[in-house]
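Of the protein chains in this complex, one is absent; all others appear in place.
Presenting chain A:
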Amino acid sequence: MESPRFLSRSDVIGLAALALLLVVILPLSLDVFRLNLVAKYLTYAFVALGLVLCWGFGGILSLGQGVFFGLGGYGMAMYLKLEASSVENTKIQSTPGIPDFMDWNQITQLPLFWQPFHSLTLTILAILIIPAFFAYLVGAAMFKRRVGGVYFAIITQAIAAILTILIIGQQGYTGGINGITDLRTLKGWDIRPDHAKVVLYFVEVAFLFGCILLALFVRHSKLGRILVAMREKEDRVRFSGYSVANFKIFAFCLAAMFAAIGGAMFTLNVGFMSPSFVGIVPSIEMVIYTAVGGRLSIFGAIYGTLLVNFAKTSLSESFPQLWLFGLGALFIAVVLIFPNGLAGIWRDHVQPLIDRMINKRKSGSDHHNGKSFGPIADGAPAE
């Protein structure tokens, strides 16, 4: 049986391996441009991590994670944009001191909902709280009425569509289809030069490890077990006296918060935010990162995100037509052939190989136990 400790031995090994890859190997072997690309991919890993919690463990498939990614990203972008549009920088505009796209759209006063984003503290609070609150509203409305599964997926997808259309339509307030661009400094610290990119990369990795630890904590806690139990037999959990809806809302809110942190880091690392990271297509692509990594594996989500994005970049650089075929085939393959993704392949093929090698060396001593991903990783989720 798995120990109830916060970190099991396989978790420690997993954390160490990931840290080795992200902190040592990638920064040493890649130039700044490529490292910045990795930083961009890792922002999606936050979303994938959230999806492991709410889809893999909780069985709630959200096709609207781009909404929360976008809320976080736009929050950060609004702060940076206001800092970039100081009165001196924008004195050629007809109204100095407001973002350039507002000036182009004949808006002469900063809208009210932009005001709080003058302050970094309020911005950070907004990045964390607004998506969580929004997720709470949606989750409470749906889960309390026992709406789940497919209906939830479709409604979250509709919300992603609504937000995208709104952002594109309200050009004067949001920057429209181009998004919020030309971001320069964070509290006077220039985010554009190479050394800033490296610093931001490490900050992001630190946040990512924070989120991974939180996710591991949730998985090993009683809460994580209830989530899994709920996914397998919701009624039994309900009849045992648990409030199923509240646990689902919690998982969904946590996933939304992770996605928002990812979005904010995206804006910092990439230097802009646009509606093309909010809508239906990016949202469902984020689901495929989780699925490729293995929807039940916290570490798998990170590797899956990196792998799919590396494949996307290299394939679309050399064979742009092939990429959509490849992505489409990936969706089908991950559902039909590898329902547990990379983590499943690792567990079924690589792990036994390693175990056999270790056992051969030990030959005769007590056989190992507790090396697998633990009881929750066993088998595909029932739907």
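Keep this in mind: a contact is a pair of C-beta atoms (placed from the backbone, for glycine too) under 8 Å apart; a residue touches a chain by one contact, two chains touch by 3 or more; residues count from 1.
What we mean here is this: contacts and distances are computed from a predicted model.
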Point to revise | Complex member absent from the view - protein name from UniProt, among "Probable septum site-determining protein MinC", "ATP-binding cassette domain-containing protein", "Urea ABC transporter permease subunit UrtB" or "3-oxoadipate CoA-transferase" | key: "Urea ABC transporter permease subunit UrtB"
Review point. Touching the left-out chain: which of A:L20, A:V147 or A:A206?
Key: A:V147
Study note, to complete from the structure: Missing-chain contact, candidates A:L53, A:L80 or A:I168, resolves to A:I168
Check your understanding: Thinking of the whole complex, not just what is shown, which of A:P111, A:G328 or A:P352 touches the missing chain?
Key -> A:G328
Review point. On chain A, what residues meet the omitted chain?
Key: 61, 138, 141-142, 145-147, 149-151, 153-155, 157-159, 161-162, 165-166, 168-169, 280-281, 284, 287-288, 291, 321, 324-325, 327-332, 334-336, 339, 383
